[in-house]
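Here it is, the structure in full.
Partial complex: the chains shown occupy the same locations as in the complete assembly.
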Amino acid sequence: MSAPAEPLVPAHPHTPGAAPALVRRVAPACVAGLAILALWQGVVWVAAPPAFILPGPLAVVRALAGNARLIAGHGLATLWEVLAGLVLGAGLGAATAVGLAFSRRARVLAMPLLVLSQAVPVFALAPLLTLWFGYGMLPKVAMAVLIVYFPVASAFLDGLLRTDPGWLDLARTMRARPGRVMWHLRIPAALPSLASGLRLAAVYAPIGAVIGEWVGASRGLGYLMLLANGRARIDLMFAALFVLVVLTLATRLAVGLLCRRLD
Amino acid sequence: ADHLTVMLDWFVNPDHGPIVIAQEKGYFADEGLEVETIAPADPSDPPKMVAAGRADIAVSYQPQLHLQVHEGLPLIRVGTLVATPLNCLLVKADGPIGSIADLKGRRVGFSVSGVESALLTAMLGSGGLTADDVEMVNVNWSLSPALMSGQVDAVIGAFRNFELNQMALENVPGRCFYPEEAGVPAYDELIYVANPERMDAAVISRFLAATEKAVQFIVNHSQESFRIFAATAPELDDALNARAWADTVPRLALRPAALDAGRYARFEAFMAGAGLIDGTLPVSRLAVDTGAVGEPAQ
Amino acid sequence: MTAPGITLSGRGLLGGQTLFGPLTLALPAGRWTCLLGPSGAGKSSLLRLIAGLDTAVRLEGGVSFSDGAGPQGRIAYMAQTDLLCPWLDVLGNVALGPRLRGTRPDMARARALISAVGLEGREDARPGALSGGQRQRVALARTLMEDCPVVLLDEPFSALDARTRAGMQDLAARLLAGRTVLLVTHEPGEALRLAHRLLMLGDGALTEMPLPDAPPPRAPDAPDTLTAQGSLFRALLGTSGSAGAPA
């Protein structure tokens, strides 16, 4: 009797199936969107928070439709900040990790500064940022960069410090130059860790931009949310929040797709 | 004793003097009340918590009340804490802004509230300007630093009893343009709000009576009342609060329960005119005198 | 526990190309089948196909067991790499199977196997502190610990010196007597010692090779073993392998 092996244990999770990557990723996103809406409606039904604390999806959809152009404009501003922050922050973070991976002494000195950069709350930083960068797009991007930077640097550095010692031995007998070892061995071997950091950063970038907008802004979803909150337009605030969540999910999805190549 | 949860509008500061003093001097206890105060970090939360039934009384702002009632929050003003506007348009005393008209082409910072742009627009109108003549920037957490460091030329939303003193202490003296002198109808900056569907008018009357006694004590014994206030928490005992205390005392509502219906009607009209609300509601939907006999809140 | 016979038949496709076959690989029940063949011929792939594991090679055909049941839970598989868990000590690695099945491992048996593969006293060592041959022996002990009716061994003795290797062969032959065993090896002498059936995978086809009459395990220095070894060796050197003529 022919017995094509039945999987007893799930096969390697990254094994690609038959459908093209995009479809396989977009379908889940739709499911995900529905899941969020369902959760939301569920919370509204079960916990029954008053509408001025958490309005139901319907009210928010109505606000979304009624303020589509307004929200789109602010959303676009935030989107640019997110993209700029993500690219710059990831680049700086990766560069920092590589720099720190070279020298234990540098790590001892710089790690606290990295930690410091995350430990200082925005409102302490905000006046400094605006003093240096003014009120344009710069402080928002700076904030997104700051928030993206750390997980990328930290996760990538962890990976760079875990290079298989066998490869390092090999490099040593090959009389390799440290820079070359970094580029040809340690960095490629640590790419999965970089991907891990980037996936985290993708989630943090939008909230970073929004926080940057609180520092001082006249545009963006963060600004719109604060404004709507101040005007007791809770439905509008949640509509903007909804767009922010969608933007975050989309960023995470895109970065996730890009990162599959690094794993 | 009846338990009463009171949410302040923000962290404890001299604006809350009557509540703190009533607590410390035992006036609440005298009225058979057991009052718990809670300080939030976001001033827009307390009215929501009262509307949601998580607190009995919230300290809020009159302009906010108009917005919130129009958005359907079950809220009503039951008393007054500070009976004048505190908000002001703040500039550097030695800066280039000598009059409101000088703001043309300048940058004005504001904080979270949505009302402030309406106030500013009205004030600009008194100087012959429109909202398009200035650039509005949300500076959120740092009103006075933004002004002092020259990032903006003016800020709206600063409190005259605080930010002025704060700037003086930093040796960057400031100057206020007062909304009520520049085209904005006078309003009550700090009010007590409650949920009309849940509130017990009699208990609230007793609460207001206690704070009235506290206001009297503060007005009569300004120095001593500040010492009592400052002794409640170590972080309250500093030079700024001492100066702010002195500037706050004359603005406290001497009759917390008293309702000036016309003031609410005028501000409702102002808000409608500024396009912040659709139509106007009767004052009875906005405010109530809990002590008025035989006149239940509608 | 009776050992089933196994038959794999069909064609192995790699990409669009045929790697081997169509062929039939029959493992007689309870017997040792040894598989020789040039590097890259598809020996490991055949093993994995029988074990029911994913391979890059697609089998156009099927695998059948003489008792009609599937491979589940009765195949012990020793891969070409040792696959030791670096966070477990030797004892933990040997007892991995029962642990993964959620049954209580027979620790006495595990210890006995460790000492049988010559690692008594190293029970607490991590794989990182072992030499290549020691690691391979731990993997062997782990496979023997499984006590399965079907055992697939992919070059299980390749990192061992002649003496240790002979010892391990004896051990395996003794403990796996009566099991259906498929042994992939590159050592003709090893195959001649252990095989009931000796197969050569070359040019995509299986060829059965002659064996001495004596039953395995055969003495390595018995005259007809040596004769067979000589002729097998010459046959192997004549096989067209994937290694080109050295330039």
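First chain written, first letter: the chains are A, B and C, and each begins at residue 1.
Methods note: contacts are C-beta pairs under 8 Å (C-beta built on N, C-alpha and C of every residue); 3 or more make two chains touch, one makes a residue touch a chain.
It should be emphasised that the depicted structure is a prediction, and the values quoted were computed from it without experimental measurement.
Participant: Using the labels shown, and knowing each kind appears once here, what does the complete complex look like as a formula?
Facilitator: Putting it as a formula, the complex in this file is A x2, B x1, C x2.
Basically, only the chains that are shown with their structure count from here on.
Participant: Which chain is most remote from subunit C in terms of Cα centres?
Facilitator: Taking each chain's C-alpha mean as its centre, the farthest from subunit C is B.
Participant: By count of C-beta pairs in contact, what is the leading chain pair?
Facilitator: Counting C-beta pairs in contact per chain pair, the top pair is A-B.
Participant: How many angstrom lie between the centres of subunit A and subunit B, each centre taken as the mean Cα position?
Facilitator: Taking the average C-alpha coordinate of subunit A and of subunit B, the gap between them is 39 Å.
Participant: Where the CA atoms of subunit B average out and where those of subunit C average out, how many Å apart are those spots?
Facilitator: 83
Participant: Rounded to a whole Å, what is the gap between the Cα centroids of subunit A and subunit C?
Facilitator: That pair's centroid distance is 48 Å.
Participant: Would you pull the subunit B residues touching subunit A in the complex into a rising list?
Facilitator: For this pair, the touching residues of subunit B are 44, 48, 51-52, 64, 67-68, 70-73, 107, 109, 112-116, 135-142, 145-146, 149, 151, 276.
Participant: Help me check something: in the complex, which residues belonging to subunit A touch subunit B?
Facilitator: Answer in residue numbers: 49-53, 122-123, 126-127, 130-131, 134-135, 213-218, 223, 226-234.
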